[in-house]
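Shown here: the complex without one of its protein chains, the others still in place.
We just call them A, B and C in the order they show up, numbering each chain from 1.
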Amino acid sequence: MKELRDLTRKLLADGDAGVVIGWEEGRRGARPAFITTPDDADKLIFDARCVHNLANYLNPRKPQVKALGKPAVVVKGCDAKAVAGLLREAQLTRDRVILIGVRCGGVVQTPEMPAELTEATVATRCYGCDVREPKLVDHLVGDARPEPPVTAALDRRIAELDALSPRERWQFWTSQLAKCTRCHACRQACPLCHCERCITDKTQPQWIESSSHLRGNFAWHLTRAQHLAGRCVGCGECERACPVGIPLSLINRKLQLVVKDLFDYTVTDDPEVPAPIGAYAVDDKQEFIE
Amino acid sequence: MAATDTPMKPDGFHPRITAFVCNWCTYTGADLAGTSRLQMASNVRIIRLPCTGRIDHMFIVKAFERGADGVIVSGCHPADCHYTAGNYHARRRFGVFRELMDFMGIDPQRVTFSWVSASEGAKWKDVVNETVARVAELGPFDAYHELAGDTVTGGEPAPGPFEAASGAETPDPLEELEVGR
Amino acid sequence: MSAATGTALFLSDENLGNLVAEIIAAGRRLVAPARDPQAAVGGSADYRYISSAAELAFGDSLPRMSLKGFFLPQSEVLFKWHRKGADVEIEAVPTEFPPQIVLGARPCDTAALEIVDQVMDWGLRDELWFGRRNATTIFNLSCPVEDASCFCHAVDLNPDATRAADGMLTPVPGGYLVESCTEKGAALVEGHKALFESGDTGAAAERSAAAAQYRAAARAKVAADLQIDTTRIKEWVGDHFDDEFWTALGPRCNGCAACASVCPTCHCFDIVDEPEGVGHGARRRNWDTCQTGVFTLHASGHNPRADQNSRFRQRVNHKFFIYPSRFGEVLCTGCGRCSRVCPEGQDLAEVLACIDELARA
Partner (left out) sequence: MNIYQPHLMNVVAVIDETPDTRTLRLQFKDPEVAAAFAFKAGQFGEYSVFGAGESTFCMASSPTRPEFIEASFKLAGKVTNELRQLNVGDTMGFRGPYGNTFPLEQWEGKNVVFIAGGIGLAPVRCVIWNVLDLRDKFGDVTIIYGARSVADLVYKRELEEWAGRSDVKLVTTVDPGGETPDWKGEVGFVTPVVEKTAPSVDNAVVVLCGPPIVVKMTLPVLAKLGFADDQVYTTLENRMKCGIGKCGRCNIGPVYVCKDGPVFTAAQLKGLPAEY
């Protein structure tokens, strides 16, 4: 912690960064912090409750963050994948951001939870994590942490759904998507949803109906998932932001598995590796095509 | 196209099929099927696009929204794309989208993906007939068409915030399972 | 300031189940906190149409969403249109609704309805809203108070308020103490009077003592947190539109608008036309929110609220300055849902405490 705070003080004092974006203690657990003066550096914390993917604040369509100056962002390994996504998609240039990596031993599901990691509290995304020490960083702080407890709950649920008939899956998803109010919190919380104007906000033509009936909700969630295929870093922020509890991670994780199976691609924190959609191989699988 | 042997279920169900085809191969192939007077089902409405690379997954969604029971997406064979690589990109996207539809409970049998070249009039006939037969067997896609429901419900109360607008019964298929809990 | 006036009756747990069964058997729609059988996260309750007493979840935490969706559905048809050549026919929607009953509403959710009534009756009267309001009988559940994000006491309510309610249930050992406070409420009790035990039995005094104790404990719990003066806040917010306070708050907000979705008083909406094929379609009203960029975006591309700072400021302004200026009361019932649901830890109670501090200085 001291390492992180000292670094923050130095970055701000030297004028290298205008704002350091990390985590602080809020009334309901950890939350994003925007540190703009060295004096506030001691507010910063890092523990297993720091679940937020702060790469979201690097979205170029956030004038209120841009106004604070050049950002230095604290990233876990999974967050660094999102930063790599932004770099890959030319939303950010590497010299416009300072990345402070933290070694991570897994996080809990919500920032209000106690920091103790158990099989019941650990976030599903930490299962199979391959970037517990982020590589795409300018500074790396913190000590190595022990492996988190393993939970394969998400993959288990996906397997259960896969085992059902299409009709049963349809019933499951209609009951889930009926709750959707189309607040688009899932989009806003997503670090990779950075479009200047989201397809669902476009009206000429209106591809996706904005009404929260099931027809509009299906069009939205199919499109959201499809647009994130091969791009989603699996941080789960969409599901955490959803005020009605739609299990969006099931869809995102399913597509991660699909992309792995079809294109042998796993989302990476190397911005030089192209995303699978937008690239192709001449010998891609095509058994589904007649 | 001749409107002869339209596959029909006994109840007279004629599936509505929307076909999104590329301008260079499949459209020409379909044209050839017509000029060759090949007999095929007349249930297919063709929408011509420059390339399969232009065909967005939302086209399929919109087709279902507006009443299609099945969809055909067809274009040039690999290596034949007029724009070099449009069909390769489409292949990746539809490979993913097909799995996504399946996962969300949209029977992928309702969507046919095919490569039909300009000379393959006979293949187009087969693709059409097979798709129509398969979708006829599946029945009308009312599940999708009625998603928004007839929400002007006369004296009925409007749906509550957690009810499907259609008011349709959604029995819980997962009661026995741990899914989504 | 509980306004429940009727004689307190006793409804045993068993008879609550019978009441539910009788209401449903009579063909009336019943809304109550109930578990989502397929809830993905936790076991949180929502207000739902229920079909049996087994679904009731009175003991659960505060329902995730407020009650507003039963009066202002997240998407509702305003009318349908049918094109006949160059002509258009309009198919109207009814503005009268069949009766529905809400059992176990939290006082903050019920009070919100009466607060929103004011804007719905401002100038032209919104009959779709009032049609549902008039058709609904609401019995509150005296609230045990959720957690430290609750602040109903700070906005002129309390955990056993009966504002806009037709009656209230207070948990006591073995069942509920039932008070009705309107004719509608009394009619509901009268319609099922065999289920209610009158107040003059020996156990009655014990029960009302238990109820009083329950309420006092809830009031004490909520009063322990957040001491603010909404009048002072109104003045400060009105006078400090350009204060840098707002610039400091905006960056954390990612504009997800989950706060507005769960808010019992956020009532802003969008109106959209949706074709349902060729030649006919529906005009719908959908929930909308000031937290999104497109909310105020002009067709010309000009946007009066171009960043999240100004959008968050609008939310606080509307609730604590604009609404009280117009209608004499804040557009907030202190339910705390916005703080609980915010993925980034933006906390309205904390914001209000800061403003109050600034206003005092």
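Keep in mind that, in the parts below, a contact is a pair of C-beta atoms (placed from the backbone, for glycine too) under 8 Å apart; a residue touches a chain by one contact, two chains touch by 3 or more.
In this text the structure is predicted, and so the values were computed from the model without any measurement.
Colleague: For the full complex, can you list every visible chain touched by the one that's not shown?
Modeller: For the complete complex, the undisplayed chain touches A, C.
Colleague: Thinking of the whole complex, not just what is shown, which of C:Ala148, C:Ala210 or C:Leu297 touches the missing chain?
Modeller: C:Leu297
Colleague: Using the document's contact rule, name the residues of chain C that touch the chain not shown here.
Modeller: The list for chain C reads 78-79, 81, 83, 86-88, 90, 92-93, 95, 119-120, 122-128, 238, 241-242, 267-273, 275, 281, 283, 285, 288, 290, 295-300, 302, 304-305, 310, 314, 317-318, 321-322, 325-326.
Colleague: Counting contacts across the full complex, list the positions on chain A that touch the omitted chain.
Modeller: The list for chain A reads 203-204, 206.
Assume only the chains that are shown with their structure count from here on.
Colleague: On a C-alpha centroid basis, what's the spacing between chain B and chain C, in Å?
Modeller: Here the centre of chain C sits 42 Å away from the centre of chain B.
Colleague: Among the residues of chain C, pick out those that touch two or more other chains and give their numbers.
Modeller: 36, 38-40, 65, 74-75, 274, 284
Colleague: Hunt down the residues of chain A that sit against at least two other chains at once, touch-wise.
Modeller: Answer for chain A, listing residues that touch two or more other chains: 172, 175-176, 179, 181, 209, 211, 213, 216, 247.
Colleague: For the complex, which residues does chain A have touching chain B?
Modeller: Answer in residue numbers: 156-157, 160-162, 164, 166-176, 178-179, 181, 199, 207-209, 211, 213-216, 218-219, 221-223, 225-226, 229-230, 247, 250-251, 254-255, 258-259, 262-263, 276-282, 284-286, 288-290.
Colleague: Over in the complex, which chain C residues touch chain B? Could you list them?
Modeller: The touching residues are 29, 31, 36-40, 46-49, 65, 69-70, 73-77, 79-80, 91, 93-94, 97-98, 100, 132, 274, 276-277, 282, 284.
Colleague: Hey, which residues of chain B end up touching chain A in the complex?
Modeller: Per the stated touch rule, the residues are 56-58, 61-62, 65, 78-79, 85, 88-89, 91-108, 112-115, 127, 130, 143-144, 147-149, 151, 161-166, 168, 170-174, 177-180.
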